[in-house]
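With one protein chain removed, the remaining protein chains of the complex are shown where they sit.
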Amino acid sequence: MSDKRHDPAEPGKKGVSRREFATKAGVTAVGACYAAAFGYPIFRYLASPARTYAEMAAITEVPIPREKVPGPGSALMFRFGTRPTMLIHHEDGSMVCFDAVCTHLGCTVQFQPEEKRIHCACHGGTYDMNTGKNIAGPPPKPLTPYQVEVTDEQILIKRA
Amino acid sequence: MNYPVWDVPIIGSGWVIGGIAIFHILVSHFAIGGGFYLPMAEAKALREGRDDWMEVIRGHAKFFLVLTLVFGAVTGVAIWFSIGLASPEGTSTLIHNFVFAWAIEWIFFTVEITASIVYYYTWGKIDDKLHIRIGWIYAVSAWLSLVVINGILTFMLTPGGAWLSVAGTGMEADKFWQAWLNPTYFPSAALRTLICIALAGVWALVTASRIDGFKHPELKKGVIRWSALWLLPAFVALPFCFGWYLYMVPESRLALLQLGISNIGAGTFTQVTRTGLVTVITSATIAAVVYFIAWRNPRDFGFGHACAVLFLALAATASTEYGRELLRKPYVIANHMYSNGVRKSQVEGFNQDGYLTNTIWLRAEERARLKQARGSGDESLVVGELMFRGQCMACHTRDGYRPMRQFLAGRDHESIGNILKMLHDHSEDSPYYKFMPPLVGTADEIKGLNDFLYELVKPAPEVVAAAQ
Partner (left out) sequence: MGTTVLDWLDERLGLKDIVAFAKKKTVPDHKYSFWYYWGGISLFFFIVQVVSGILLLMYYQPGPNAYDSVRQITYEVDFGWLIRSAHSWSANLMILALFIHMFSVFFMKAYRRPREFGWWSGLTLLGLTMVFGFSGYLLPMDELAYFATKVGLELPKTLPGVGAVITELVQGGPEIGSTTIQRFFSLHVVILPLLYIPILALHLWLVQKHGNAIPESEAAKPESERRSIPFFPNFLTKDLAMWLIALNVLAIMASMFPWQLGPQADSLAPAPEGIHPEWYFMSQFQALKVLGEVFTGKLAIVGEYLGIGGFTLGGILWALIPFYDHDSKNGRRARNATYIGLAALVGLMVLTIWGYVGVS
């Protein structure tokens, strides 16, 4: 085992040999790879947008002013706390409101009036536009409905 | 026995093949790489007049003989038994096409076995040059057996246009050469050869780690460093060969891989991504451990380290092979036969005339049971169970691997029906299109499957009562 020739402490020898430099560079590169492999997931983890459930639980109703209410046959997307929510104004004048998060894998759903359905573009989940029931595709559960209270000046959305 | 549909609880029939095959690959690739290692090491030792090396190599040869002849050969045959049980339709297609390939492979295999026995038992008894030549006969015949089998393995992922154009006409065997020398044949042969060489090094490190580094520091250092070099070609060339391989795989089969890559950033990994990462992580660790300990401190490279490297090699091999199998989804023979044995050309017919009435994989007793249930209240459930056995169980189990009970938990009858409808329609925008075969059968049969699956997951009656 004569590794003496690579000893950096060897007197009278300034600088580092090419081989030693290559080794050091290699070790540094491997170290950097590991640092990145750990650092990146941790950074993404910490940088994720967190929804605070306490905050959400505190909100029990959201008022929607009259002028913002969508016309018949269209829908309004708004946030109930932090959750995307959908208020649908049907052609017959009735209004229904659902949690707009697909029960399959959590994509936001959209109202498609011409198809008369609520649809999730991610995996093609389809819900009934009147009841929120899952009628086709992968979703396991219906959309959670909210209560809709109509007064003269505003629409009040409440937890059902 | 419940042939022809093999019901393996918990792990599913696929993992019976998987478990045997992964172990077989680790040993059989060593059998080939080691075939080159032995005569080369022996020639080197003779050239340099190193008697101490000869002792080590002889010990390695004995270990090699036992491991490859016993475990390699037994697991190889075991793969046959298990694939025949798990996928009779797919196995039958392979045999119909490649029976001569297997006959040729069998000849090389026989030569290989004979040569390895002769090589070991003539050690020191015959002329050195002749002995080394026997070693080379072994190495070449072992490698040729890989060359033959490789064509059959790659055929399943990329059968090639020529073969597919005659598939189902009875003229398939005419396209033997096109099917055998299919698009991924050469990159795969290169990949596997590199893996063979690397595994020869890994297993040699196991033998070398047992040399007493205090008594024979120079011997241990020499053998370990020389063996470690065998890993080098793989680490340099594997990425390129892998790129070549992927380049030859048709775009449609890469969909799963692309889906996996597109999701890496946010950390939602697909199964393919996970297996790919395991390969990368374990290969990197092998490189680090072999360099920092085996190369830099050969004396300290102990049996534990060697076993750990072997374990990592096993993990890398297993995840690579698993990933390769995943790429083939939803087919067992790409663009021809789905993983549950249903041919693409049969889908229409099964949908019109019924799956259970036309499938050949139903035993007489099962047909009798079906007949008996006709008209009774159980009919739909019996139909459903037979549909499940025939079409789902190739990949799913009730409670173990890819468990239906867990996947469908919390769903009601209708939402299970929604999924079955998507599987049946098999349209290109369905989320299951890329990895699941179409569900075939008449409306009644699918309703039966729906009833059967709902029976599996429906909540216990007392809970329903309490909830109302």
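Chains: A and B, in written order; residue numbering restarts at 1 for each.
In the analysis below, a residue touches a chain if its C-beta (ideal position, glycine included) is under 8 Å from a C-beta of that chain, and two chains touch if they have at least 3 such contacts.
Just so it is clear, the model here is predicted, and its values are computed rather than measured.
Chemist: If I consider the whole complex, including the chain that's not displayed, which of B:Leu232, B:Leu277 or B:Leu381 touches that chain?
Modeler: Considering all chains, including the one not shown, the answer is B:Leu277.
Chemist: Among the options B:Ile293, B:Met337 or B:Leu453, which residue touches the chain absent from this view?
Modeler: With B:Ile293, B:Met337 or B:Leu453 as choices, the missing chain is touched by B:Ile293.
Chemist: For the chain left off this view, which of B:Phe63, B:Phe235, B:Phe269 or B:Trp361 is in contact with it?
Modeler: Of these options, the touching residue for the absent chain is B:Phe269.
Chemist: List the chain B residues touching the unshown chain?
Modeler: Residues of chain B in contact with the hidden chain: 214, 266-269, 274-275, 277-278, 281-282, 285, 288-289, 292-293, 296-297, 300, 302-305, 308, 311-312, 315, 319, 409-410, 460, 462-463, 466.
Chemist: Kindly note down the residues of chain A that lie in touch with the hidden chain.
Modeler: Residues of chain A in touch with the missing chain: 41-42, 44-48, 50-51, 53-54, 57, 106.
Assume only the chains that are shown with their structure count from here on.
Chemist: Can you name the residues of chain B that touch chain A in the complex?
Modeler: For chain B paired with chain A, touching residues are 217, 221, 265-267, 284, 288, 299, 410-411, 414-415, 418-419, 421-422, 429-431.
Chemist: Taking the complex as given, what residues does chain A use to touch chain B?
Modeler: Within the complex, chain A contacts chain B at residues 1, 30, 33, 41, 44-45, 122-124, 134-141.
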